[in-house]
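The structure follows.
Of the protein chains in this complex, one is absent; all others appear in place.
Labels for the chains are A, B and C, by order of writing; each one numbers its residues from 1.
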Amino acid sequence: MTAFRDILSQGVQMGLVLLLAPLLTGFVRKVKARLLRRRGPPLLQPYRDLIRLMRKDVVLADNASWLFRVIPYLMFAGTWVAASLVPTFGNGLLFSWTADLIAIIALLGSARFFQALAGMDVGTAFGGIGSSREVMIASLAEPAMLITVFSVAMIAGSTQLSYVAEFMGSDAVGLRVSLGMAFVALTIVALAENARIPVDNPATHLELTMVHEAMVLEYSGRHLALIDLSSQLKLLLYVSLIACVFLPWGTATADASVARLVSGALLYFGKLAVLGFLLAVFETSIAKMRVFRIPEFLGVALMLALLATLLRFVSGSL
Amino acid sequence: MSSLQFDIAHLLAGSLVLASFMMLYQDRLYALLNVYALHAGVLALSVAWQAYVQQAPHLYVTALIALVFKAVIIPVALHRIIKRLGIHREIENVIGVGLTMMAGIGLVALSMVVMLRVTPGADALAREDLAFALSVVLLGLLIMVTRRNAVSQVVGFMSLENGLVLAATGAKGMPLVVEISVAFSVLIAFIVIGIFLFRIRERFDSVDVQALDRFRGERR
Amino acid sequence: MIAVALWSVAVLLALAPAGIALSMRPRGSVVLYGACLVVTATLCVTALLHLLDPAHPVLSATLPVGLPWLGAHFRLDALSAFFLVVINLGGLAASLFALGYGRHEDSPGRVLPFYPAYLAAMNVVVLANDAFSFLVAWEFMSLTSWAMVVSHHREAENVRAGYVYLLMASFGTLALLLAFGLLASSAGYDFDAIRASHPSAALASMVAILALVGAGSKAGLVPLHAWLPLAHPAAPSHVSGLMSGVMTKVAVYGFVRIVFDLLPEPVWWWSIVVLLVGGPTATLGVLYALMQRDIKRVLAYSTIENIGIIFTGLGLALAFKAQGLDWVAALAFTAALLHVFNHALFKSLLFFGAGAVLEATGVRDMEKLGGLIHRMPKTAFAVLVGCVAISALPPFNGFVSEWLTFQAILLSPQLPSWGLKLIIPAVGGLLALAAALAAACFVKLYGISFLGRPRSDVAASAHETDRFSIAAMLALAALCLLAGVLPGLFIDALAPVSKTMVGNIMPHQAGLQWLTIVPIAESRSSYNGLLVFLFAAFCGTAAASAIHRLASDRLRRAPAWDCGYPDANPAIQYSASSFSQPIRRVFGSVIFAAREIGEMPEPLAAAPAKLTVAMRDLIWDALYAPIATVIGFVTERINLLQFLTIRSYLTLVFAALIVLLLVVAL
């Protein structure tokens, strides 16, 4: 009975993230449009795009290899697994111990690795631009992310997200400088990883500053749909990560009553809405950077994260 | 031995050192050769005296060799070579005579210091003799390194060797002295013949770098 | 058991002279490599059985060779068993690969005799139990590998590489020799006696530093790495695989044997030194790798990076052991050893791949490759696995060892020492940076040489390599995956080693549900490669089948879209240099003093625009160039002594005489 319940809740989470991801993207787009005094696309537009893309034929470049066709599924799988391992409405789900935070980041890393390869497979100039810039950004964002994880993990005494969330939820935390720094660092990394302004522009196309779009330029049809879906999943993942680490309140535990779970879920939707709104506001209020300003921007994150860790070392209380 | 015998031996050894100094002073080849002949003669005398004092007849052989071979034959041969090579009016000290003399005095002092540290257990004659012999040896080396000319270097070497013979004979009852002096005479003969045969002219040792490049495959 | 090992080594040594004869025969290489295959397999199995033996017996043997009054002592304990497994697994794979690859060797006489001797030497190093046998084998290993580095001696740079290599190797050996000299002063040359002795802390520290220098120069720690990227690529590819994948591990063994086994309890500051060397080595190594165009040189530099990771793990182990936290030390130590194993796997795999490419195209320069995935699909697949694994990405094995290292770093707040408190997080940052850059590096390596369109005719006309080579590569790839999804088994196999070296072991893993690995406690962290792999596989296939069934599975081929710029010329693709340009602009300007000089011709001028990148190896400039200059200057001056006149030589003698007389007189 409990086993069934565990599996069910785990399954629910997997389905939930899959369903929510496009919605979150749509929500952010909508808010941005409203902030710009436009009506903007309807909330459900991302779903429609995905379905339309899936129905279309795939137009494959002549010299695209088998790898090129496999990569979308690999990316999607990796991202989906990662996303479903981040606590959303409940902690300590059945398989939550499968991978800790470091492993989740590494999973996203694999997805990015393959995406960069895909950019180079057809052998076009744009793909190369995208891949080389992507790895440059990643080479700074990943360490920043990892060190942020270090500081958080050293505070919480665990890299296991469920435990981190529980610890953060408890009163033992209090207000800490290092946590604040970690939060800022994590936000910056999240922006970079999800190709948001100011690092990259998700809406752009045919612009020499673009990174993500350039890599997937040759994709079409269901492949493109999967890639879009996985980038939406990634956004959701980061948002819910920030939510569960820095706004851990109300998250239910796996063995809690259904009511608690439902309330946890509702609370989770609320968090998503708030964070999505903040993201939209942030994106509308600043402009895209030149590519070679990005290292400095990410360098800030790196420094903040390192500082947070060192502070954590110097005194346990900060 | 009586003090008289001692004094005579002492005198002869000392005069050998003196002769070395004279050689050091000479800067003409002929003069150098003459002084060397004198040097050898003094050596012969002192060896003979040792033979007499020690009742060691075999030492007379050594004395004879010194007299005939070194005092007569070698100088004459070298005279001829010099004439043959036409280098008789060489002036070939590397450093000034004055400096050389100072150095020589320093060497004598050094040899004294070295030898007089020897405990008087060894009888006095031995000590004095060794001291003189050492200074003769050192002066011989000094001559060798302060002369550019092959012949005068050979002369220096021979005076050095005289010092050795002096020491050997001074060492009372030393075996093989004759053999050794003979061996050395052979050595010297080789050197002289070498000069003669290979026409080693003056400055045989002034190594010409171009020649080196050509000959030895060495480049600097 | 040790008898089996020693006999196998003897057989290998006997194969060396046979190699001379075999090199004359047409199919001699097949015979020799086949024999090596059998012997290494035997050794591998023997060592594995010993490692898994629950009793963990310590076997020893003495032969009447070596130092006459001492004899040659050999010892088979857990540590040497583990390294024997690594060595002979590598040797096994290399021999299998060479069964096919060796046939293309144009001068077999310069490889066949040395190959088995090289394998034998590496085995003896880990078996030796006295200083003399150890050093003989150690230097013999360098010597034989040197001979194979210069095997293609017509290229001048190979000979130069060999020169630098031999010089650095002897330098390292002499450092170790001094270390043993210190130990021998009190306890003699026998390792057992040295273990029993109790050297003072000062002496032990000196020995540890010398060991770090000696072993580090062989392993390629910055700044003693200069020879490695020259020598490893110069050798035939299967030997390169052995040198990078295995020989550097033998160097690690040397360090572990001396510092963890022979010396008494470590002093806390040793770890600082090791960490300060290891972290930068990791980052610098991969940065160098990113700047290279030569595919084998990229791999060589990435070896330096991985060595840095391993030594960081060892440094952490030292730090925790010195503070008595041996359960954490066990974690760090196990992480390091696991990385030793993993790196041996995927680095050999990658070098074999490079060898296959070299044999198929004849070029090592990535700028001339491209699109090989179409021509050599099997090789491409195997190399892809290797690239993912070495980039420390789940579910492959490289990730596991790095993950364990990170777990150890996360426990550093337990340490009392302030220096370590501050250094370890910084080192962790460096490791993270190295991991990310490694991913970038191998995206470049794979994307440029295997993907895209061929940049030269040789690349366009490449052909798939022979079946032995492919078998070797696929086997290694399978092992990479296995070690990635079932790490628990490998960690448990390492338990006896860490038990003997750091005095404690990681928690027993095999019993845990679903074969999860839990370094300390489940509440701290856990990782389950198997589930991740299964989930990913499930999600991927599920998505694929669902879409294909419900939506569309139609597919058309068309020219590349490329924003409507159809470019016929493959030269328009990104090249190796241009791919690393962004990273070069971020890091290179400081570390390589990289300068880009662009020449734009006048408008309407026919001259092409030019962009040249000037990079300098600052470590070489700062450390090696000066030494060379000094030697050159001194020899120039002192050489004048060859040309003095006899009189001046006499003067020298005279002066010596006077000086000595004065010494005696005064």
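Going forward, a residue touches a chain if its C-beta (ideal position, glycine included) is under 8 Å from a C-beta of that chain, and two chains touch if they have at least 3 such contacts.
Everything below uses one rule, namely that contacts and distances are computed from a predicted model.
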Notebook entry, point to check: For the chain omitted from this view, which of "Peptide/nickel transport system permease protein", "Malonate decarboxylase acyl carrier protein", "Urea ABC transporter ATP-binding protein UrtD" or "Hydrogenase 4 subunit F" is its UniProt protein name?
Noted result: "Hydrogenase 4 subunit F"
Check: Quick one: which shown chains sit in contact with the chain that's not drawn?
Finding: B, C
Check: Of B:11, B:31, B:76 or B:183, which one is in contact with the hidden chain?
Finding: B:183
Check: Looking at C:140, C:269, C:327 or C:561, which residue reaches the missing chain?
Finding: C:140
Item checked: Touching residue (missing chain; options C:4, C:30, C:48 or C:67) -> C:67
Next item on the list: Tell me where the left-out chain touches chain C, residue by residue.
Entry: 64-69, 109-110, 131-132, 135-137, 139-140, 143, 150, 153-154, 156, 159-160, 162-163, 166-167, 170-171, 174, 177-178, 180-182, 184-186, 189, 631-632, 634-636, 638-639, 641-642, 644, 646, 649-650, 652-653, 655-657, 660-661, 663-664
Next item on the list: Pick out the residues on chain B that sit against the missing chain.
Entry: 114-115, 117-119, 121-122, 126, 130, 133-134, 137, 141, 144, 153, 157, 160-161, 163-164, 167-168, 171-176, 179-180, 183-184, 186-187, 190-191, 194, 198, 200, 204-205, 207, 211, 215-220
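Heads up, the rule we're going with is that only the chains that are shown with their structure count from here on.
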Check: What kind of graph do the touching chains make: line, ring, star, complete, other?
Finding: line
Item checked: Euclidean distance of C-alpha centroids - chain A vs chain B, Å -> 99
Notebook entry, point to check: Taking each chain's centre as the mean position of its Cα atoms, how many Å separate chain A from chain C?
Noted result: 35
Next item on the list: Please report how many Å separate the Cα centroid of chain B from that of chain C, as a whole number.
Entry: 69
Margin query: Please output the residue numbers of chain C that touch at least 2 other chains, ranges allowed.
Written below: none
Note to self: Quick check: in the complex, which residue numbers of chain A touch chain C?
What the structure shows: 51, 54-67, 73-74, 76-78, 80-81, 95, 97-100, 102-103, 106-107, 109-110, 112-113, 116-117, 119-129, 131-133, 135-136, 138-143, 146-147, 150, 153-154, 157-160, 163, 206, 217-218, 221-222, 225-226, 291-292, 295, 302, 306, 309-310, 312-314, 316
Check: Can you name the residues of chain B that touch chain C in the complex?
Finding: 94, 107, 110-111, 113-114, 117, 138, 141-142, 144-145, 147-148, 153, 205-207, 209, 212, 218, 220
Item checked: Complex interface listing, chain C residues touching chain A -> 370-371, 373-374, 377, 380, 384, 388, 391-394, 399, 403, 406-407, 409-410, 412-413, 421-422, 425-426, 428-429, 432-433, 435-437, 439-440, 442-444, 446-448, 451-453, 516, 522-528, 531-532, 535-541, 543-544, 547, 550-552, 554-563, 565, 567, 570, 572-574, 578-583, 585-586
